[in-house]
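Yeah, one chain of the complex is gone here, protein chain that is, but the others are all in their spots.
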Amino acid sequence: MLDLAAIRADFPLLGERVGDSPLVYLDSAATSQKPQAVIDAEVSFLTRSNAAVHRGAHTLAAEATELFEDARTAVAGFVGAAPEQLVWTSGATAGLNLVAYAIGNATVGRGAPASRRFALHPGDELVVTESEHHANLIPWQELAARTGAVLRHIPVRDDGTIDTDAAASVISNRTRVVAFPHVSNVLGIVNPVAQLVALAREAGALTVLDACQSAPHLPLDLPALDVDLAVFSGHKMLGPYAIGGLYGRSEVLEALPPFLTGGSMITTVTLDEASYLPPPQRFEAGTQPVSQAIGLAAAVRYLADVDMAAVHAHERALEARMGEGLRSIPGIRLLGDAEGVERVGLWAFDVDGVHAHDVGQFLDSRGIAVRVGHHCAQPLHRRFGLTASVRASAALYNTADEVDVFLEAVSGVRAFFGAGS
Amino acid sequence: MLDLAAIRADFPLLGERVGDSPLVYLDSAATSQKPQAVIDAEVSFLTRSNAAVHRGAHTLAAEATELFEDARTAVAGFVGAAPEQLVWTSGATAGLNLVAYAIGNATVGRGAPASRRFALHPGDELVVTESEHHANLIPWQELAARTGAVLRHIPVRDDGTIDTDAAASVISNRTRVVAFPHVSNVLGIVNPVAQLVALAREAGALTVLDACQSAPHLPLDLPALDVDLAVFSGHKMLGPYAIGGLYGRSEVLEALPPFLTGGSMITTVTLDEASYLPPPQRFEAGTQPVSQAIGLAAAVRYLADVDMAAVHAHERALEARMGEGLRSIPGIRLLGDAEGVERVGLWAFDVDGVHAHDVGQFLDSRGIAVRVGHHCAQPLHRRFGLTASVRASAALYNTADEVDVFLEAVSGVRAFFGAGS
Amino acid sequence: MSGLESLYQELILDHSKRRVGFGLADEEGRSATSHQHNPLCGDEITLRLRLDPDGETVRDVTWEGNGCSISQASASMMTELVEGMPRGEASALIDGFREALRSRGTIELDEDLYLDAAALSGVSKYVARVKCAMLAWVALEDDLARA
Partner (left out) sequence: MSGLESLYQELILDHSKRRVGFGLADEEGRSATSHQHNPLCGDEITLRLRLDPDGETVRDVTWEGNGCSISQASASMMTELVEGMPRGEASALIDGFREALRSRGTIELDEDLYLDAAALSGVSKYVARVKCAMLAWVALEDDLARA
């Protein structure tokens, strides 16, 4: 059991009011709130230790470098990885683009001889799922368009689960990459990673996991999941904006050509060519998000102190309460209401006869912050016959009472807008 | 005249000590220190207004979006631009990679029909200078390698000025891009932008300005400089890490294909393809550096309040004092000691018989933080027969007394290491 | 009147259901069609009209699309308002509407000029919803420019 009063006291923003109502923040899948410890870690760095890392010889720079590399160890450890398996990025979107562009670069012959294994050839296929966030879809569309590879997708069943039967036929020996979300940001279902990884491995394809919506919500051990690459975003897991992580199996990172180029990722540079450092530095061109890395380290330490298994259990309880409540309100249709699956604490739904925007506005007038729209997952919404939905998403700091306030409000929506009357 | 006592009081870190000595921070060209106002702006956002921007309909999200877009207007205004001409990036390195990759994408047929003008063809040339920071060199090397274009360079004269005579013959009608620094981070000389732009225009080439070392130090009006594109980094101009700006002439940004792809930069997305928003959103995939944008806006407001002309005058006085002092110390060789040029407040130098690292260590023992090494400009160092130099770089918060402490220390270096004895 | 009720006035909820002009007329004989889309929420509208042979009077505005009640009501109110109106007057109303909607609650729409659509004044306090209310008006503006 979490000590919610103590936890909530750590998050200054949760005490805000919206008009006359206390804020009920149910938009953590978009971005989470930050505990004071994260803010303090950044401020303390900026006011006491700030200096360029990996480049200076002076005392301040040496201290800053140490804090920065300690942060890497902490964040890598949080996802079960070794420090040299963690590349800093500006977020999950940047991480997925990094992988797609690096493969593109290998395809045109860049990188060391070991990079050849990533090169795409005519007829090669890239596979995603129908439930993708645009961040794990468009970079692959563009890679396909640049290289002539074919983009295919694994369909989602009516209940929101990934159609693993179809996956077995979509993934073939032409497949070179299988990219998929650990948890979709619309459906909340924990996808069957092991099954998809097994299919990809058999096909000899690279696996890329979008762990944006799992990293903040459940114990994560990326090496144990046996994926080749994975991404997550700091701002969704109590950390700062503008930082994220790309995890890679060492063997994969070592062979991957660079993406962004510039300072601090090179060994020798002439006017004509450059040679590159090993990972993770090879992928970290230019000044890094230093204070943000330190802030993210504080975030994962906070999460680990609370204990991720407890966080997951708490959020599951909230999710169950929310799902049950929503099912009992007439005119509500839940997206991805599969039975017997593991979930994180989010539900997206449609209100019969009331547009998602209006639902959101109605809830906002009661202080309840949810997200409305396509949540950067247009294909998935289209698959369910919608252009928009309402999404309520919880984090460790939400309470059962907040869920009840939310359910109470939702139950008044259709009457207010005169739907179904 | 700046009120230095008041300014210094705004920067908490400047009060730190290194061992027994007060810190003398002369490494602002690597990264600047941040005034309390910048830290406060970020903290206030995170503790009171934090929410996902451009995506939420709730009150908090609407407030956050407004603060975020106000920040864009402020930062764009600081460099003379309109808000829609400013793209957020994670820094200058990311901005330069954006441009190089977008041109690469145009070359393989991505983007709207208007993008074709950027496509590179066999025999096309890209031009940089010999004084480039690796961030404005390697992305062009890689673009050349990917597309078959040829990378050429404009040499630097012995006195550190760009050889504009040579430029006139290097830039030809085969030239498609001319990328150069407004101010080199090693030489400190303000380069003749108008002359280079005129040559590039005549050749029909795109101009890309690296304004990293000018934006923090002198009044900057990018449209008046008439460059097509320009980049700068927040952390070098009193702002947060992990944010920077890409300025573009509207016509150029509108025609440029996207680089990073993902959420918030699209109109319609199907599983097979996506259509893209106009600039600046087209180039801003995924969750943006929201609190950092707000912090950077606070930084440029701070700079504008102090007044950039006054900042420049102050730093010129420091630079002159430093240059004069260094010239009078036996065994010191200044890099880029051209006469009659405009400069920012930095000097890189070599100490005869003492390695740069040892000089840096010696200065550090007296609390003086300088940078030693190749400063991400290996080709330029090689051109001067060096592998490393010592660089002292000032910002608005440095004092003449600090320069004197620095000079006094430098004058003791060779004796300590027994050089020239 | 609470914030929510001032935003969603009876009149607005009513129009969002009545949807005057809903159902796109056949293209034949129409002067212009405009498709507008709000990429942030996926709302869209297609709006079609005819100008009198003299090219000066707005006739037979019809539309189709989906979106929130604000966007639907706004399209409905606007359709009712501009029927039979000289195009110059319609253009002036569009400008005034945009100005009021962007005013953050400082400009009220004149009921004598805007009829039912004046009820949309309250939207201007909700920055995130301004685009919803504007969608149909932007489509009309586009139609007038094309016609």
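By letter and in written order, the chains are A, B and C; residue numbering begins at 1 in each of them.
The criterion applied here is as follows: contacts are C-beta pairs under 8 Å (C-beta built on N, C-alpha and C of every residue); 3 or more make two chains touch, one makes a residue touch a chain.
Remember, predicted model here, so these are calculated numbers, not experimental data.
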item	value
Chains shown that the absent chain touches, full complex	A, B
Options A:Ala37, A:Leu277 or A:Ala304, residue touching the unrepresented chain	A:Leu277
Contact residue for the chain not shown (choose from B:Pro216, B:Pro240 or B:Gly373)	B:Gly373
Missing-partner contacts on subunit B, residue numbers	19, 354-358, 361-362, 365, 372-374, 378, 381, 387-388, 416-418
Footprint left on subunit A by the chain that the document does not show	54-57, 61-62, 65-66, 266-268, 277
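Simple rule for what comes next: only the chains that are shown with their structure count from here on.
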item	value
Gap in Å, rounded to a whole number, between the CA centres of subunit B and subunit A	30
Intercentroid distance (Cα basis), subunit C paired with subunit A, Å	39
Touching two or more other chains - residues of subunit B	55-57, 61, 266, 268
Per-residue overlap in subunit C, given as positions that touch at least 2 other chains	40-41, 126, 129
